[in-house]
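Pasting a structure below so you can have a look.
For this depiction, one protein chain was excluded, whereas all remaining protein chains were kept in their positions.
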Amino acid sequence: MRLTLRVWRQRDAGAPGAMTTYEVDGISADMSFLEMLDTLNERLILDGEDPVAFDHDCREGICGACSLVINGDAHGPERTTTCQLHMRSFADGDTIDIEPWRAAAFPVVKDLVVDRSSFDRIIQSGGYISVPTGSAPEAHATPVPKADADHAFENAECIGCGACVAACPNGSAMLFTAAKVNHLNVLPQGAPERESRVLDMVATMDAEGFGGCTLAGECATACPKGIPLPSIAAMNKEWLRATRKGRRS
Amino acid sequence: MVLATRSDREPSLPRTLWGSTIGKKAVMAVSGLIMLGYLVAHVAGNLKVFFGPEEFNGYAHWLRTIGAPVLHDEWMLWIVRVVLLASIVAHAVSAYQLSRRDIKARPVKYAHKRARASYATRTMRWGGVIIGLFVVWHLLDLTTLTVNPNAQPGRPYENVVATFSTWYGNVIYIVAMLAVGLHVRHGFWSAAQTLGAGNAARDRLLKTLANGLALALTAGFIAVPVAVMTGLVS
């Protein structure tokens, strides 16, 4: 198939950027979206042009590196990551707009590559259970009800790609933060740091310059791992509870 | 690098609330729910217009004497007014600050626009502004009577009929009430999420409740101008 691509090109963080148009031909429906971009880049290199920079690594939908807004949708039209999106989702002759994640907290590094270290800093501020190596009790010492374990898992599936922020009209990181808060706070192991975790993570989230939540629901729609919108309400509840109770640690 | 580290001294509760996006949302949610409660009472009172001028004007007079003889004349009315004013201010200021923040969080917009992305957000923001402007007009019209065509103190029934006998009165009112409906529809559900009352099992119930409230309020409020226009109330 033959496609017209309009791609955001930006030399580096400080340079101005613009949408640039490329034609690509001979695209197979079995290609992944990134393989389609590989095809474009091979040609650009041979033409002596700068290939399009984009983040990618595992190409099997789990590392969370890939991050393209395709025709206005984070990760494109299917509910999956960009690397698992295949060209069969497009038709011959289509024009496709490709842009980076847009958020103040995700500055562009080059072309379609953005800096998501703000996510790491949110985790650093409390997205863990303090258990130094070697200090763990026997694994079966604390049974966890299956429902709680499943609930924790559902939230733990987050791959930290940032699609929630990219899709949110406010550039909010509530779904990302909520996923980690819920994962750890529902487990008995996470209980001792329950209050400080949610207070600190939310404070960092705000300090990083993400927007607030207006419950538009776009984050959960874009999430390739299906982190559900009610996770946000659950985090709000944890946060309000923590402000009432105060931190224990 | 911005890092929220654990500090020894805890900030006060109001400070924590006002300093956080979630806290500000909670302020919006609570103030919104207070105003929603007021609207429910307001629409119930409005519907008394269908029982004629005596009953409607009597009801309006009673509003000034609630709590008597413990409370002096109009005291209750002023208490309600103060609470409402505080709610409006808290609601509007937090909405303004949060919106500013939201806009700043995406300095560069997407080139490929999508319609649905900001539907709810936009209705809330612009709906809020419309409702705010309406409240000003509404107070000038039926409280201070500054712009009311009839402007007879103590005769609210006649004043209402006079307002809805003008085309612009109807237009302003109906547009505002539609905005109220949309605002309540997303706002009520949203408040429930913000206050942590939402979960997957309860989501359908909350959405139904939000839709029901929005519909009942809008229909109840619009019933009055429609009745005046059709001559049912005159």
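To keep things simple, chains are lettered A and B as they appear, and every chain counts its residues starting from 1.
One rule holds for everything that comes next: contacts are C-beta pairs under 8 Å (C-beta built on N, C-alpha and C of every residue); 3 or more make two chains touch, one makes a residue touch a chain.
The working rule: contacts and distances are computed from a predicted model.
A.B. asks: What is the missing chain called in its UniProt entry, if the choices are "Multisubunit sodium/proton antiporter, MrpD subunit", "Fe-S cluster assembly protein SufD", "Nitrate ABC transporter, permease protein" or "Fumarate reductase/succinate dehydrogenase flavoprotein subunit"?
C.D. replies: Its record in UniProt gives the absent chain the protein name "Fumarate reductase/succinate dehydrogenase flavoprotein subunit".
A.B. asks: Taking the complete complex into account, which shown chains does the hidden chain touch?
C.D. replies: Contacts of the unshown chain, counting the full complex: A.
A.B. asks: With the missing chain put back, one of A:V113, A:A203 or A:M235 would touch it. Which one?
C.D. replies: A:V113
A.B. asks: May I ask which residue of A:D55, A:D73 or A:E238 touches the chain that does not appear here?
C.D. replies: Residue touching the absent chain, from the options given: A:D55.
A.B. asks: Residue by residue, what part of chain A touches the chain that was omitted?
C.D. replies: 11-12, 28, 30-32, 34-35, 38-39, 42, 44-46, 48-51, 53, 55-65, 78, 80, 84, 86, 88, 109-110, 113, 115-117, 119-120, 123-125, 127-140, 142-146, 149-150, 152-153, 156-157, 159-160, 183-184, 187, 189-190
One rule holds for everything that comes next: only the chains that are shown with their structure count from here on.
A.B. asks: Would you pull the chain A residues touching chain B in the complex into a rising list?
C.D. replies: Contacts found on chain A: 6, 8, 19, 69, 71-73, 97, 99, 102-105, 121, 124-125, 167, 169-172, 196, 199-218, 228, 230, 232-241, 243-244, 246-247, 249.
A.B. asks: Hey, which residues of chain B end up touching chain A in the complex?
C.D. replies: Contact set of chain B toward chain A: 1-6, 10, 13, 16-17, 19-26, 98, 101-114, 117-121, 124, 186, 189-190, 192-200, 203.
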